[in-house]
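All protein chains but one are shown at their positions in the complex.
Naming follows writing order (A and B), and every chain is counted from residue 1.
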Amino acid sequence: MNDLPILDVQGVSKYFGGLQANEDVSFHVNKGEIVSIIGPNGAGKSTLFSCVTGFHRLDKGRVLFKGQDISNWKPHSIGKLGVVRTFQIAQVISDMTVLENVMTGAFLRHTNVPDVRRKAEKVLTFTGLFEKRESNATALSISDKKRLEVSMALAMEPELLMLDESMAGLTVVELREMIELIRKVRESGITVVVVEHVMEAVMELSDRVVVLNSGRKIVEGPPKEVVANPEVIRAYLGERYNAVRQ
Amino acid sequence: MQGISSKQMALGGVALALLIIFPLLVDSSFGQHVMILTFMFAMCGVAWNVMGGYAAMFSFGQVAFFGIGAYASSFLLLTFNISPWIGLVAGGLISALLAAGIGYPCSNLRGHYFAIATIAFAEIIRIVFNNWKLMGAAEGITIPMLKESLANFMFHSSKLPYYYIMLAFLLVSIAVCYWVSTSKMGYYFRAIKESHEIAKVLGVDVVRYRLYAIMISAFLTSMAGTFYAQYILYIDPESVMIMPISVQIVLVAMLGGANTVLGPVIGAAVLIPLSEYSRAWLGYKGTGVDMIVYGTLITIIAMYQPEGVWGSITNLMRRRK
Partner (left out) sequence: MEQLAQQLVNGILIGLVYSLLAIGLTLIWGVMNVLNFAHGEFLMIGMFISYWLYSLAGIDPLLSIPLNAVALFLFGMFIYRFVISKVMKGPALAQLVVTFGISIFLANFAALIWTPNFRSIEHTLLSGTWDISGVKLSIPKFVTSIGSVLTSLGVFWFLRNTRIGKAILAVEMDREAAVIMGINTERINSLSFGIGSALVGVAGALLATNYYIYPFVGGSFSLVCFCIVALGGFGSIEGAFIAGILVGVVQTLGGYIFDPAYKLAIVFAMYLITVWIRPQGLRGL
């Protein structure tokens, strides 16, 4: 059994010109966990994702995946290794159908087109988009687009899935469905890290929560503890955030 | 997916049959010549499509590969007596390597920046060849007369062999394009077209796949160049390395329908006869009336049918359903 955390972020710092987006952020994720990263707007959550997945160069620190140093690796190599991320605004390929989008992801692990198609169909069944597989990707609703993005990621057979605000803009019902989907993903053996604003999802899903504020990690722990932490409350003071959009 | 449906296959089969018997029925030398040029530009258009239509790498410098193909095989034949068929492959490989060489530093260029880089590249090639004594500089190269045979890739008594060879080349390029479009490469190209970011997230090595696109495109275009040299038997920078050829290739692909396998074929079928016949009928005084007509027509087509002829046809077919 693995003692090593599947993801180990050590002292990651990232500057943009004069702005310090991440400062000395350290935390780890164990295999099979669901960890949420929360914090007020501008806390550096998405930047952290980009640093971990190779979209930004680290100015300081390291990122280890299953003990292997992947700091500053190229994004496609990190993807091949088993770490896949999504984006705040769901990125899908617009001149393809839903199925073709997922197939593109599946091509990472298979080369034979029939195999790839079969794999894509399996994934779509898992995420509940099978019925819509022939629709053009741009014709989907926001919630379905997010599910498509997750499907594309799952087709790549990741060990670690990093979701960037997958709950934003969802209705109550859609939120429930997304929470269920993420649970299913974890149950299938994939470790999940989410950046989230929607506290209901955070409370329900997370084994642990990491809180960022102004680029630094301020608290880490089980959800109930973190939410009651006075420092966290202070960080959010004055911040109005929507837990759920009706 | 912009592959070929079974209805299209059937139509294609009929068209192919017609094309095969065409020169046997129509004896006009000029007519055969126009068809040969049409096939040639169709092939270049299909080749362009692999990088421009699928991966959104808009090249306006394809003539560089065309010219290099022509010069490579001709030089090898002239100087070392190497068979043009070997020259064909050699030219293709040289073009592909050169394409990779220019493509690599341009890996992060998209849209207009990339287009202008391709223009700059092609112009450099033209200027170099225009001054390169070994390659004949501005005088160019005259392909040595050999005995008429397939092995020599040379025919004197009739255009028919050239016609069928070029048609075969075209079919090869269509097959390659089709294969690319339905394979992993095709999917990855289209991811790259959407955005480099999303391609990277999906695990695509963007740099590598862009190089694949440009190399395949260059190789095919270079083949067309070698053919041209063996057909016309004289090449110089002003005939095989000038920008209007690059433009013609883009027009053929775009007006036919970029992003589809057969679009460039249709585009060539419309544009090449148009420019050749209008030059024959209207251009005799050197007044360029044929080009005026040409320029007007492509402007109008782009204004009112931006999806290209192929796009309009498929739209029409879709509406009928």
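Here is the rule we use: a residue touches a chain if its C-beta (ideal position, glycine included) is under 8 Å from a C-beta of that chain, and two chains touch if they have at least 3 such contacts.
As the structure is a prediction and not an experimental result, all values here were calculated from the model.
S.K.: With touch defined as in the header, list the contact partners of the absent chain among those displayed.
M.R.: Visible chains that the missing one touches: B.
S.K.: Tell me which of B:78, B:100 or B:116 is the one touching the absent chain.
M.R.: That would be B:116, which touches the missing chain.
S.K.: Spell out, residue by residue, where the missing chain touches chain B.
M.R.: Chain B touches the missing chain through residues 58, 102, 105-106, 108-109, 111-113, 115-117, 119-121, 123-124, 127-128, 130-131, 243, 247, 250-251, 254-255, 258, 286-289, 291-292, 294-304, 306-307.
The rule is simple: only the chains that are shown with their structure count from here on.
S.K.: Report, in whole Å, the distance between the mean C-alpha point of chain A and the mean C-alpha point of chain B.
M.R.: From the centre of chain A to the centre of chain B is 44 Å.
S.K.: Provide the residue numbers of chain A that touch chain B in the complex, in ascending order.
M.R.: Going through chain A, the ones touching chain B are 53-55, 74-77, 79-80, 84-87, 91-96, 100, 103-105, 107-108, 111, 113, 116, 152-153, 156.
S.K.: Any idea which chain B residues touch chain A in the complex?
M.R.: Its residues touching chain A are 1, 182-184, 187-188, 190-191, 193-195, 197-206, 259.
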